[in-house]
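Every protein chain but one is kept in place in this view of the complex.
And then chain A:
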């Protein structure tokens, strides 16, 4: 369990929007550390071992598993923001 964890965003399909919590539990059972269950959007965010993507994708109700993007602004004194 000392594998490095990667931030991931899991998108729930339209048919499971009402069962987001159930999907989240299944993701936990598949090794994901769930941080946020976003009910309005049907997206679950958290961390997962690098090799866990196939097992997370196999969870019923999951349509996409993506590594989280990181967004960075220029420093406050930059002329173009």
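What we mean here is this: a residue touches a chain if its C-beta (ideal position, glycine included) is under 8 Å from a C-beta of that chain, and two chains touch if they have at least 3 such contacts; residues count from 1.
Following the convention adopted for this analysis, contacts and distances are computed from a predicted model.
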| item | value |
| --- | --- |
| Hidden chain of the complex, named as in its UniProt record, picked from "Sulphur transport domain-containing protein", "Subtilase family protein", "Glycosyl transferase" or "NADH-quinone oxidoreductase subunit K" | "Subtilase family protein" |
| Selected from A:4, A:54 or A:76 as touching the chain missing from the view | A:76 |
| Touching the absent chain when the full complex is considered, from A:18, A:38 or A:58 | A:38 |
| On chain A, residues whose C-beta touches the chain left out of the figure | 7, 9-12, 17, 35-36, 38-43, 45-46, 63-64, 66, 68-76, 78-81 |
